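For this view, one protein chain was removed and the others were kept in their places.
The block that comes next holds subunit A.
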Amino acid sequence: MPAPPQHEQVEDEVIIDRGELSENAEADRDRIRVLAGSSETAASFQFDGEDHTLGNALRYIIMKNPDVEFCGYSIPHPSENKLNLRIQTYDNINVYTVLEKGLNDLMDMCDVISEKFVVARDGFYATTTDKNDNDDDNGGQQGGEEGGEAMEE
């Protein structure tokens, strides 16, 4: 894989769309930078609008990859909404594939967690809440259940 173009740090205003996968893929492109001094096997990435939430989770999952020599993250300044992620890999392993694998693994993990959570929850409700379902009027059921299912998509 060819080394990607390195981007100078640009201090432009970032539009952060809230949590949902927006139509605007270009905005996501602009949130990522590779900091100067990167090579095939070592690079620092900078993400705009991310914090410890994604930083630490991603660090963990990338460190689980045996091809990775080092992975760490930092928030360079608390009043700047930026996350720096450093990855160093062993010989001939590309850092970009490692990052991509980390993101994929994290997404797979989320799916398993959702799946198992729903099973455990439904099992628990089935054993404990029969009496509640009886005194719930149909309106409440409709609203509540639909809302719940929408979340599981």
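What we mean here is this: a residue touches a chain if its C-beta (ideal position, glycine included) is under 8 Å from a C-beta of that chain, and two chains touch if they have at least 3 such contacts; residues count from 1.
We take it that contacts and distances are computed from a predicted model.
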* To do: Out of "DNA-directed RNA polymerases I and III subunit RPAC1", "Proteasome subunit beta", "NADH dehydrogenase [ubiquinone] iron-sulfur protein 4, mitochondrial" or "Membrane magnesium transporter", flag the one the UniProt entry gives for the chain missing from this complex.
  => "DNA-directed RNA polymerases I and III subunit RPAC1"
* Which is it among A:I32, A:I75 or A:I93 that touches the chain not included here? -> A:I32
* To do: Provide the residue numbers of subunit A that touch the chain removed from this figure.
  => 1, 4, 15, 17-21, 25-26, 28-32, 34, 47, 50-54, 56-61, 63-66, 68, 96, 99-100, 103-114, 116-121, 123-125, 128-129, 132, 135-137, 139-140, 142-144, 146-148, 150-152
